[in-house]
Structures are given as structure tokens and as C-alpha cells.
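One structure is given here, and the rest of the page talks about it.
In this view, the complex is presented without one of its protein chains, the others remaining in place.
First chain written, first letter: the chains are A, B and C, and each begins at residue 1.
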Amino acid sequence: MSSIIGKNITLSVFGESHGEAIGALIDGLPAGIPVNKDNIYAQMERRAPGRDKSATPRKEKDMPKIISGVLDGFTTGMPLCAMIENGDTRSADYSYLKDTPRPSHADYPASVKYGEHFDIRGSGHFSGRLTAPIVFAGAICREILAKKGITVGGHILSIGNVEDTPFDKTDVNNDLIKELSLSSFGVIDSDKEAQMRDLIESARLDGDSIGGQIEIAVTGLPVGIGEPMARGVESVISSALFSVPAVKGVEFGAGFDIARMRGSEANDRYINANGKIATATNNNGGVLGGITTGMPLIVKVAVKPTPSISKEQKTLNVKTMTEDSLVIKGRHDPCIVPRAVSVVEGAVCLALCDLMKEGGLL
Amino acid sequence: MSSIIGKNITLSVFGESHGEAIGALIDGLPAGIPVNKDNIYAQMERRAPGRDKSATPRKEKDMPKIISGVLDGFTTGMPLCAMIENGDTRSADYSYLKDTPRPSHADYPASVKYGEHFDIRGSGHFSGRLTAPIVFAGAICREILAKKGITVGGHILSIGNVEDTPFDKTDVNNDLIKELSLSSFGVIDSDKEAQMRDLIESARLDGDSIGGQIEIAVTGLPVGIGEPMARGVESVISSALFSVPAVKGVEFGAGFDIARMRGSEANDRYINANGKIATATNNNGGVLGGITTGMPLIVKVAVKPTPSISKEQKTLNVKTMTEDSLVIKGRHDPCIVPRAVSVVEGAVCLALCDLMKEGGLL
Amino acid sequence: MSSIIGKNITLSVFGESHGEAIGALIDGLPAGIPVNKDNIYAQMERRAPGRDKSATPRKEKDMPKIISGVLDGFTTGMPLCAMIENGDTRSADYSYLKDTPRPSHADYPASVKYGEHFDIRGSGHFSGRLTAPIVFAGAICREILAKKGITVGGHILSIGNVEDTPFDKTDVNNDLIKELSLSSFGVIDSDKEAQMRDLIESARLDGDSIGGQIEIAVTGLPVGIGEPMARGVESVISSALFSVPAVKGVEFGAGFDIARMRGSEANDRYINANGKIATATNNNGGVLGGITTGMPLIVKVAVKPTPSISKEQKTLNVKTMTEDSLVIKGRHDPCIVPRAVSVVEGAVCLALCDLMKEGGLL
Partner (left out) sequence: MSSIIGKNITLSVFGESHGEAIGALIDGLPAGIPVNKDNIYAQMERRAPGRDKSATPRKEKDMPKIISGVLDGFTTGMPLCAMIENGDTRSADYSYLKDTPRPSHADYPASVKYGEHFDIRGSGHFSGRLTAPIVFAGAICREILAKKGITVGGHILSIGNVEDTPFDKTDVNNDLIKELSLSSFGVIDSDKEAQMRDLIESARLDGDSIGGQIEIAVTGLPVGIGEPMARGVESVISSALFSVPAVKGVEFGAGFDIARMRGSEANDRYINANGKIATATNNNGGVLGGITTGMPLIVKVAVKPTPSISKEQKTLNVKTMTEDSLVIKGRHDPCIVPRAVSVVEGAVCLALCDLMKEGGLL
């Protein structure tokens, strides 16, 4: 287990789904960054379960409590620890999951790796709940980026086969990103929201779940962020993103589509854009050789459907080695993609700040 | 610049395209790993330019010279340094690239980042030539993996729109992988080779280039490799892969396709496969929660078309801020995908060994 | 600020003297290590202020609360977070310390480094209180070491000019170390305790403080711990020890005395000690080339006198640049050396576990 994301600004994630609390410990932050509780809460809300379409924000409950590193509303430069208590944990019996592991969860490999002492209750440290600290750290890092004129925002690019309009890679609207960065169901083409919701509802009614894609854009980046070869922008961001268990693919710019292009088509020609150096296309997603080009950074992520579905599934009893059936208890999101947007944004914010510090740019 | 890939077994890449030499420094290797020159050469050959279809292997020339860390054919446990001298460097004038940067190369962002002292000759440290050390390190790591019964092999999944048959994710043929791991133009469906070559030749005749995809499979993995959340298998492998500048996308298992699935379809059901725990499908590509499941690891990579094309391109003179045209001199591969297979395999080998050492599995 | 000690088993220290809480986040622990609250408490007591000679242990109050990583009395392999709440913080005004920094405290350089947002209350993150997390982590690591037959214990080697008998470097009594590892005023020659206490009391009566030395021995070490050159035993232990602000010197074996020896005197001759390979002397303190030799590890530390003394001191008002006088408020230990023994032991335990994990020895 190695839950420390980053090198110079690090996020250490701790806690288990049904333990005392979960939390974030951020080390290496500069002093003097404003820590605005409303801004943090706005981000936490986007990821929180059951908040979307909810009239009653339960503000007090899940707000991270800051333990250290902040004084009078600003970071002090010391490690910033924040905790979210686990109010609702019930002492259900989860031990059956060690015998009949849930398909596509970490139950089985983690039980083999950590042995009899593995805390499997509510998925333990592997629970999706453990992405909340990433959102929290992202909210702090957003303030660092904002001071530099950098904005990070994303949208639901697809749910199942319903696809939203992608970003215009060469001309990302800054107001749009800001709006998306506060949205709980962010789409560019507002007509798609209803179709996506229908698809999610349909999955829910079937006791099933559904996957999707998230697309993030970052604007205002200077040229020169990234420490290639090993700590290039794509390496550092992808590493942070794949620490989210539901992520199964990461691509930059044209991504996998670039594999079908010819060079003459893929190459991003330099142009004079009102006195600034820009490119006519942005198939490289704002990164060349691991270094930002000044064009918008575009990253896309594939999110798998929640493996926790309520319909009965077949699995193996790994003790008896016989087929068994499994019904996963509790309420589970039929689609985590809308909530995951803030997690993906948070990971991108964290990775960028880490690299900017490494490069002496903070 | 941070060219050290890995944590416990590290590969430091050094050198520039037109400098004295390029090289690999591998730290943290166990003692007693056989270092077989033929095996290393077989891998280096796969990446070497102009080797495919060539009757005269220039064996002596590009063979890495081992400087340290090996004695009597075995690693000693000390840092292993190997160098490849740059025989053919000509003192051409590359300074024009700082004024008229090549589209989709690192010329422009690297010049901004490193300033007037940036070594741009032949792309310097950003040259594709700098992937040779990854192949070398991969060849050493293959021996470590082989001792544990683990095999890594890949194929050209596509060139442009010509697609090879993908791996059967639940039943990867071990003989096939071994064969592919030595091939210089590896495909599963041998009929596709000719079509791919035609497409490449057609791009070449047009003074253009073309992209493609590479798919890698790893067999023989034990359950339990990976140190989540931050050092899960996907994080560590993707980070290594994106340190190759041409890579623009990385996905595991079903990858982006999983975003269109329902949970009931995507979930990999556990089964008893002749007394062993396996899964009926392998949409997660052998990794759950960042930990190997014992199923084949499947990773796919998007490789962009070589930005160096011989046909004239438009670019910007960044000094005068006026449009300019550029003709890139020298001979360049119309498609780097076949040669890149060994690089991608090498990065995967290195990442796995690094994680196995971290987990106490070596 | 970079408060993460270690590489593969890491201790992240967080909190400020007058903040909500202080704490330890330990990442990379193996699963299945017993977490015995009594053992932890026994260690915490040794460092706690006002405990020595105290009839009423305030057990409940300062016991670290474990937040994550432990289930049913064993580590789970997940990050282990523990917190100690700051019950007694009073909102005294400490801002004067930024103008008239206390001599030999971090007040001045930290104020320059972190600027106006530096949390100077009670020394903030630089307070000696922040060594409690090291003791806690040490208590957990002791259990790992105990499983391997390794014991770590230390004593007050000197207070001022009163010197205790040093360890017999070639024949450290195991029972003695165990006893010392639980002692709150550990000395080998019990006659020295009274003299040391007198010296401390005399300093206290003068409103002054006094320094001392600590000597640690580790027994039961296998041959082969340490990852030279950069991660040798001495590098890793000294780095951890110097993270304690009061430590100004670290030496191994004969330490600085070896500088006066000839080779023929200093060299530790190998002998057959009842069938085991040993050395006749142990001037190298159990480490050669950064690797343990199997002999007892002997490390000595110089601890400076507490800079917080109650007698009036001269200092500079750094705003007005004029001389000023300073009276430090509050109660301060006239000698921190007895309490620091557990901190030094804890740092050694942590460093050894980190290296053993790195070497695949856990």
C-alpha cells in the first residue's frame, strides 16, 4: 500500500469506508493560499452522494474538518490535514465478501495481498468514498492555480452511448469551464442531460449500472510545465488519475483517434493568434514532449460502470471453489460518472500544482 | 528535467541524439540476474532503425556497452550503466528549429523551458532515439520476470485503419506472446502485415507518416502486484508509458469501451478454471483496485504519427511571429509503431519489476 | 515543508502545537502487525511531559486515537493515521515572537521562509510536541522489529558533564535494552541518575536548561540491512534523527573518537564467537559500507539544551533592528534529554523498518 500521490506537493489519502474517518494530508503546500470553506464545500458537494437534485444540502455533516496547516483562512506552509468523519457506518457483516468476492471490485486481489487482516468492510480503503480526499485536495490546489490564472473544469463526455459535445480543443471557453467546475451534472450540450439521466434511470430500474467518459480542460497554462521524461505532464496526470480505481483509460488531446491519423493531419501547426503563439489544431492536447505548450490541456478518462449492482450476480466461492451467487446489499449509484467529474478535476489540479512546484513555478 | 523512471528499480535515461552517447543507468536491480547479450541484442534490434527486412544486421555498432553492474554474465546488484555511442552524428545546423519549431515536436515548449542552452540538435534528449535505453532496461527486466514465469509480449494492434485481431483477454496464448516478444513486425493475424506495410509505404511515398496502436499482454502474473492507491499497476505502467513522447493514450482491459457498458456486462465474473481462480471475462485487463488479479494484464497504447514528415509544412517563425514553411531534413520513419512495440514492452517490464520489488516479490 | 520521513514505510507528521491536533500518518506498513495499545501507551508515556515521577498517569488524555489502518488489533496494510488532540491550547498572543524571535528556535528562519502566514503559536509545527508522532510510529515499528527478534533501546549517555557508562559495543545485554526501552529515565549506571537529576534541578532553579547525549543500541539485527550508497543505514538513520530539531550531532560506533585512531586500532577484527561470525571490537557500530554487519548497531546523538529558558535573554527586534530583551512565558523542561530517548529510539525503529522493507526483508 502506497497512498501518497505526488512528489513535491503530496496528497496522502487515509481511512476506510467503515472506519473512524477518511482524510487527506497534503504536504508541501506553499504558505499564503486562501482556504475558503465555501469553495471547498462547493467541490465536496459535487462528489457527495445523493446531493444532485437535492433540496437540502447537508452542509455540516460531510464538510472536511481541517486539523492542521491552516490559520486565519490561509495555508501556513505546514502539512494540511483534513478529516471527514464516517457518521453512518453500520456494523454489517462483510466477511462473506472474502469468500465470495464481488466481481470487478478489489475484494479478491486485496484479500490475497493483505491476507486475513484486510479490512473489507464497505470496501475499506478501496471504497469510492476514498476519492473524497482527492476532491478536497483539488479544491485547495484550485486556489493555487487560480492565483496563476489557471482554470480546470470538466464535463460528462458520455454516459453509455449518449455523447456530449466535446470541448473545442483550440478554443475552450473560459466561462464555460468555470461553470462546469461548479456543476454537479456538467454537460456542454444541455440537451444531453435528460438523455443521460434517462439512461442512468433505466440502468437503475434494471438493478444495473452504466459507465461513461469524462473530459477535462485546463486553460491559462503557461508554456513549460512538466519535467520529462519521467515526470512529464501526461505521466504525472495519468498516474494520479489511475489511482482512482474506476478509471480504465486516459488519453490526451486526440488520444486514441490520433492512431488513425497521418502526420500531416495530426501535426499541430503553429500560428500567430492575435500576437500570441498558438496552434491551429490541438491534437496533442496542450502537451508536447511532456511539457505544456500554452494551449488548453485536454484529458479524457474512461470510467467503468459501478461494479456494485443490485441484481444478482454469479461469482465463485473462493474457499469451496464452487459457483455461487451474490446479491450486493445497500444502495449504490447506478452511475458514478457525474460525481466522478470533480474527482478527475481534483487529480488534475493536484498533479499540475505538484509539477509547478517541482519546476519552481509556484 | 527528471528522467528517472521508477522508485525501487529505477531507470535513469541520459544522452542526446547528437551528443557523445545515450545510455541507461538502472539502479536497484537484484544480484544474480543473467545478462545475456544475445537476448539484449534481440530486443535492441526490434527497435533499431532500418533493421526490419534488412539483410545485414549491424550488430556491433549499436549494441549497448555495459559499463558497470555486471560481472561474469550476471548482475552484481550494483547500478547497471550501459551506453550506446552516437556514431553517425553530423554537425548539421539545427538552430533554425528554435525559430521555426517543428509542429508536434517538443522544440517549442522545450526551448521556452530550457532557454538558449537547450540542445535541440536532432531533438536532443527528446529524440525518439532516447527510447532505446527503455528497450535495454526492458531486456534486463525480462530476465527477472522470466525467472518468475512472467512473459511480456505485444503486437501492432493497428496502423491507421488497418486493425489486427486483438488478444483474447481471458486466454492469451503463451507461445504467441513469446513469439511476438521477439518479432520486429508483430501481428496476430498474419494477413494484416501486408496491408499495414502497404499503408506505411503509401504514407512514405506521400512524404507523410501514420499512427497506430500497440497492445501488450502479460501472462504468468501472480495475484497481488501493485501498491495502490498511488502506486497501483495502472498508475505505474501508464506513467512509464507516457514518458515516451509519442504515446497519447493508455488503456487497460476494455479501456474506453468499458465506458459504454453496463455493470452486468463489464463485471468480470469469477470462475473455477481447472482448479484455479479466474474470471470469465477480463474487461479490467487483469487489474482491480490497482492490484493484479492473476488474469493476463492487457494494456493498449495510442502512438501518434511521427511528427517528422518530409513534405513541406507550415509553421510560425516565433521570432518574427510570421508564418513560415518548414521542410524537415533527414530520413524519418513513416511509421514508428512497429519499432515502438519493443519500447512499450520494455516500459511494462520495468514498471512490473519496480512494483514487484516494492512489494517484496523479487 | 516536507514532513514525510522515509521512503517505503513513511511517517508523515502533521499538526501544530496550538492547532486542533497533531498526528502521524504511516504509509506502507505490512498487514498483520499487532497494535497493542498498552505498548503504544508505554512509549508515549516516556516522552509525555510531566510524567516522570508522576503518580497519576493521565492515560486517557494523550493517548493517540487511531483513525485508520487498524482492525481488531492488527494493522490492515492500509495507511495508519493516529491523532492526539491538543486539549490545553490557550489562545495566548504569540505574535511578538515574529518581532523578537527566540534565540535558537526556528522562529526567525521560519518566519522568513513562510512569511506572514507562518503559525508561530507555541512554535507551531516546529514545537517539540511534534516529536510525539515519531514515538507513536516507533511503537508500531517496534512490533515489526520484535517479530524479527530485533530490539531497540537507549539511555541518557550524559547530561551536561555527568556521563553514564556507555554500552559495551560488542556485547549489549538484551535484557538491559528491553528494560531501557521502557524506562522514563534510562541509565545504565544507576548511580548517575541522581547526579543527572541534580544537574537538571540546578539548571531549573537558575531559569536555565541543559543539554545531553543519548546512546541507542539495536540487537538482533541480521547481516544485510541497508541500501548503499545513498540509502545506507547511517544515511537513513541520521536523516531521520536530524529531523528532530534539538539534535545537532549523530555518530555511529566510535564516532568522532575514531578520528583519533590508527587503522590497526580501529579495525574490527572478525572472530568466531561460539560458531557465529562476529567482530572483536565494534568501532563501526554495526555498520560497514552502509550495511548492517550483524553486530549491535550503536548510534549516539547530541541534544542541545532547550532554547526555551525562563531567564531573561537578549534578542533583536527584527522590525526595529534594535536590541530587545525577551522573557519566554510558560513552563518549559529544563532538560528534554530524558524524554527525547523515546523519540530517538522511535526514529531508529522507523528507519530500520523502512530499510528492511526496501530490502525485501519484511
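A few remarks follow.
The definition used in the following text is that a residue touches a chain if its C-beta (ideal position, glycine included) is under 8 Å from a C-beta of that chain, and two chains touch if they have at least 3 such contacts.
Note that the coordinates shown come from a computational prediction; the quantities given were computed from them, not determined experimentally.
The chain not shown here makes contact, within the complete complex, with A, B, C. Considering the full assembly, B:Ile4 is the residue among B:Ile4, B:Met63 or B:Leu361 that touches the omitted chain.
The chain that is not drawn here is touched, among residues C:Thr151, C:Thr219, C:Thr306 or C:Ser342, by C:Thr306. Considering the whole complex, the residue from C:Glu85, C:Glu193 or C:Asp208 that touches the absent chain is C:Asp208.
Taking the whole complex into account, chain C touches the unshown chain at residues 1-6, 13, 101, 103-106, 108-110, 112-113, 125-126, 130, 158, 160-161, 203, 206, 208-213, 223-224, 226-232, 234-236, 238-240, 242-243, 245, 247-272, 275, 277, 279, 283-285, 288-294, 302-309, 311, 313-316, 318, 321-323, 358-359.
Hidden from this view is one chain, which touches chain A at 8, 28, 227, 357-358, 360, 362. If you put the missing chain back, the residues of chain B touching it would be 1-4, 8, 10, 12-16, 19-23, 25, 27-29, 31-32, 65-69, 71-72, 74-81, 83, 113-119, 121, 124-125.
Everything below uses one rule, namely that only the chains that are shown with their structure count from here on.
Where chain B touches chain C, over half of the residue numbers in use are shared by the two copies, so each contributes mostly the same positions. The mean-CA centres of chain A and chain C are about 39 angstrom from one another, to the nearest whole unit. Between chain B and chain C the centroid-to-centroid distance comes to 46 Å (mean Cα coordinates, whole Å).
For chain B, residues that reach two or more other chains under the stated contact definition are 227, 358.
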